[in-house]
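A single protein chain has been removed from this complex, and every other one stays in its place.
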Amino acid sequence: MSEHEDAPAPGDVEVLGAAGGAPAGGGPGTGDGHDPEAVRLPAAPADDPHLQEAARHPRRVEGIVGLSFLIGIAGVCAFGGAYVESAGTQVYAATLFIGLFFLGFGLTAWGKYLMPRGPFVEERHPMESSARDRQAMAAALVERTGIVVRRRKVLGGLLVTGLGCFGIVAAFPLLRSLGPKPGSSLFKTNWKKGSLLVDINGKPVHRTDMQVGGLLTVFPKGKQSTTTAQAVDQTVLIRVQSTTLVTMKGRGDWAPDGYVAYSKVCTHLGCPVGLYEQELELLVCPCHQSMFNVRDGAFPVFGPAPRPLPQLPIYFDSTGFLRARRGFDQPVGPGFWERTTIGNGKASAT
Amino acid sequence: MIRRLTRNRLALPAALILAVALGAILSLSSGAKAATRQAGTGSSTAPTTGAPGSGRHVNLTAGGTHFVNTRPRVTPHATACTKDAERIGYKAPPDSGSPQDSTPADLVCSHGRVVRYGDSAITYTLPPSSFIAAGHRLFEENCSSCHLPTAQGSAVAPSLRGVGPATVDFWVTTGRMPAATPLQVQAQQKPPRLTDRQAEEVAAWINSLTPTAPYIPDVHLKGASLTKGATLFALNCAACHTITGAGDALAYGTYAPSLRLATPTQVAEAIRTGPGNMPRFTGNLSDAQVRDIVAYVTEKIQHPQDAGGFGLGGVGPVAEGFVALLFGVGGLMLVSFWIGDRS
Partner (left out) sequence: MAMTDGRPRTRREARRALGPYGRIQQAVNELDDRVGIAKGGRVLLDKIFPDHWSFMLGEVALYSFVVLVATGIFLTLYYVPSSSIVVYHGVYKPLDGMKMSGAYESTVNLSFAVRAGLLMRQMHHWAADVFVGSIVVHMARIFFTGAFRKPRELNWTIGITLLILAILNGFIGYSLPDDLISGTGIRIAYSILLSIPFVGSYLAFFLFGGPYPGTIILERFYIVHVLILPLIIIGLIGAHLGLLVRQKHTQFPGHGRTEHNVVGSPLFPQFAAKTTGFMLMVTGVLGVLGGYAQINPIWQFGPYQPPKISYAVQPDWYMGFLDGALRIMPSWQWTGWGHTIPWEVFLPAVVFPGLVFNICLMWPALERRFTKDYEMHNLLDRPRDRPKRTAAGAAMIGLLFTVFAASSTDVLANYFQVSLNEVLWFFRVAVVVVPIVTGLVTWKVCVEMQHVPGAVKRKRAMVVSRTAEGEYVAVPAPERPGDEHHELEPEPVPVRIELEPETVGASGTASTGEPGVRRVVRG
């Protein structure tokens, strides 16, 4: 009972404290190991240092907090105004920052400096239940299951089997309906015998169009517009000095007059290998810097790519335009499990 | 009649002049053939394939589009102008692609030599022959120590015969030449030592040794399509120079330079001549397409629209991650440091 009850306003001081979470006066014997409520401590006097604010000069801090809030209000209102006036991204950001940051700063300073500084403490009541409760729970699980399943093990097994089957089968529509099986898609491109080489606008390539050191991205005619076709068909056409061209065995007629065509899809991770250094005669993939020697069957000379870029055999047709003799002799692009490898190995001069 | 002619006082001089003219014409045409045979390394001159002057008119109907590839036909009756055009490796329509991309070329000759060609997108001009003498002197002072006085190259510098005026103009106006040291992997761009006019003079002289296209381009940016330029840039240029034109390191110490300081002429020259390790885009890009790329570079790349604030160098997530971690997380950690205790 309070002896300090003043008539009009007894409730002046609410002392901030922390009970340990256990019910006041201790609960029914739950067997808490640490019962902090066993001893009731008196409420602290109002001049307890824990209740003082942390600031040494609280008036000054109040002023700072107040000023901070004022700036914050101004900032937030300015944000609103900036929005109404369509003032632009930078103005929105500046006003939002000033508004929110100073409001937050003020509030944080208030909490840090102007509130009872504490520190306060609470007890950790041990979370574990009593040994008796634990055993009771395990007993409930085991014994009740035993009662249910006893002599009905077959039923239990069937139930488990059923749910397990459903779990497996439920994955079918979730996964399989997502997309088609790869089939042979990864092995084929749209390059065929006689495909006309065209650039991305559909213009074919004449033998006089490029000089030594030139580079062009080409596609089979008719397939230069859709992204899915571009993704596999993209081919890089380079003109090198025919005298320095080294062709692999069996590829003597794949690169007429110094024009060589390689798949643009990097054999590392599929980025388009559009970076060509004409003096070094090196195709560099911009993603992870695999380097392919153009003179030498696009053999990788540096970097993580494991295989040369597949080469497209090309020739000049009767009117001087470039066409493909046939498609690539191997799957283009990065490796995958089903990929059989053919056409590898270093080039030798023919 | 001959007796009446020979009795004339002017007969002998007239005969001599006629003989000289005929001889000059004959020697010029044979000399052109010799020049094309001699153009060796770099071979930026006329392609060596096919019979020279084998012009052909081809109608390729593909889905309604006609691609006509015409080349000047050099016949014994060809004019000196077209013969010179052939000699310098000029392809008409301008050594580019489909004529439907550009208006018909204007080929301007003077004294039997091509001095200007091009179309409404780009005009290529030869420096006047009055520049040649000054160019020779400049070459001797600035370049001959590495390239030799005959411009035939040495162990430390390549031959300049047959590179064409655009090439020389590019290297000199960007300051890469004269090179600081001849044995760098890649010549650095630096403040140019010769003025633009002096560069053209040197170009004129070198061209006089072995006349070759391309000439110095003058890009007419009006009417350029930035959208097409953006697409072309992303397809052909961004792989080395990055999509924002910031430049980056390439293999074995080479690098693609930043495009921030390039003039329109330099961009066009680089595209057409393929300096250093840069590929050479000739017939596969029309002059209109080159103009679009130049416009894109000079307008968008060099004046990036950084609507979101500071551009952070245009190098993308590397800089962004740095800022996020240092200023974002780091700054907020500092704030936490202020708020919390430190014990």
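Order as written gives the chain letters A and B; numbering starts at 1 within each chain.
Simple rule for what comes next: a contact is a pair of C-beta atoms (placed from the backbone, for glycine too) under 8 Å apart; a residue touches a chain by one contact, two chains touch by 3 or more.
Just so you know, these numbers come straight off a predicted model, no measurement behind them.
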item	value
Sole contact to the chain not displayed, among A:227, A:243 or A:318	A:227
Option touching the unshown chain, where B:204, B:219 or B:238 are the choices	B:238
Residue numbers in chain B that touch the chain omitted from display	185, 225-227, 230-231, 234-235, 238-244, 246-253, 255-256, 300, 304-312, 314-318, 320-325, 327-329, 331-333, 335-343
For chain A, the residues touching the chain missing from this view	1-2, 4-6, 8-21, 23, 34, 36, 40-41, 43-46, 48-53, 58, 62, 83, 86, 89-94, 96-112, 114-124, 127, 175-176, 178-182, 185-186, 200, 217, 227-228, 230-232, 234, 264, 268-272, 274-275, 286-290, 300, 302-307, 333-341
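Note that only the chains that are shown with their structure count from here on.
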item	value
For the chain B and chain A complex, residues of the former touching the latter	42-44, 47, 49-50, 56, 58, 60, 62-63, 65, 67, 69, 71, 91, 97-98, 235-236, 238-240, 250-252, 254, 274, 276-284, 307-309, 339
Chain B-facing residues of chain A, complex	89-90, 93, 108, 112, 196, 199-200, 202-217, 221, 238, 241, 257, 272, 274-280, 282, 284, 286, 289, 291, 302, 319-321
